[in-house]
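Structure record follows, encoded as structure tokens.
Only a single protein chain was left out; the remaining protein chains are all shown in position.
After this line comes subunit A, so read on.
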Amino acid sequence: MAKTYDYLFKLLLIGDSGVGKTCILFRFSEDAFNTTFISTIGIDFKIRTIELDNKKIKLQIWDTAGQERFRTITTAYYRGAMGIMLVYDITQEKSFENIKNWIRNIEENAAADVEKMLLGNKCELNDKRQVSKERGEQLAVEYGIKFMETSAKASINVEEAFLTLASDIKAKTEKRMEANNPPKGGHQLKLTEIRTKDSWLSRCSLL
């Protein structure tokens, strides 16, 4: 029940319907792929704990319904997110075009400093490709965020993407902790104190 970890990061997967958000999550959390997936209704999340630089990081990854209609519900979940994966489908031009709308959505609803990353999913379908890798890279540069092409089906870059995002959040968090809690003072927190039960209290590691 009660797990110990050093950090809890809340991540969010967003992007058009059908780009493979749930599959990416399933690949990352279960290392599996299922062709008979069902559309996501509402919101769900999965948990996986990873280790980076000897720190246990619990990733709570939220998967959202992609259709516009549900945004009043799903955007509500943006707020606590520390990292957001923007996913498009390289075989669906439209899903790529819509990334800018998703970015706007983030700007309106998420924290200003939330870590973002762009994923072009279904890269195993090269013959059906509508969006070149270069365009993906270019868009990422435009927004100043990292980019990867992934394949949940062929298990390409999914693990790497999450580790990258988590690592960036970790760096940012630790930087902030240091700034707020100079090492010379007598009140420095030990990481062991941060380790806590699996509850909202764990947000202590997030401030």
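As a working rule, contacts are C-beta pairs under 8 Å (C-beta built on N, C-alpha and C of every residue); 3 or more make two chains touch, one makes a residue touch a chain; residues count from 1.
Heads up, the rule we're going with is that contacts and distances are computed from a predicted model.
The complex appears with one chain absent; UniProt names that chain "TBC1 domain family member 15" among the candidates "E2 ubiquitin-conjugating enzyme", "TBC1 domain family member 15", "Large ribosomal subunit protein mL40" or "Cytochrome c oxidase assembly factor 6". Along subunit A, the points of touch with the absent chain fall at residues 1, 10, 17-18, 36-39, 41-45, 60, 65-67, 69-70, 72-73, 75-77, 79-81, 94, 108-113, 176-177, 180-181, 187, 189, 193-194, 196-197, 199-207.
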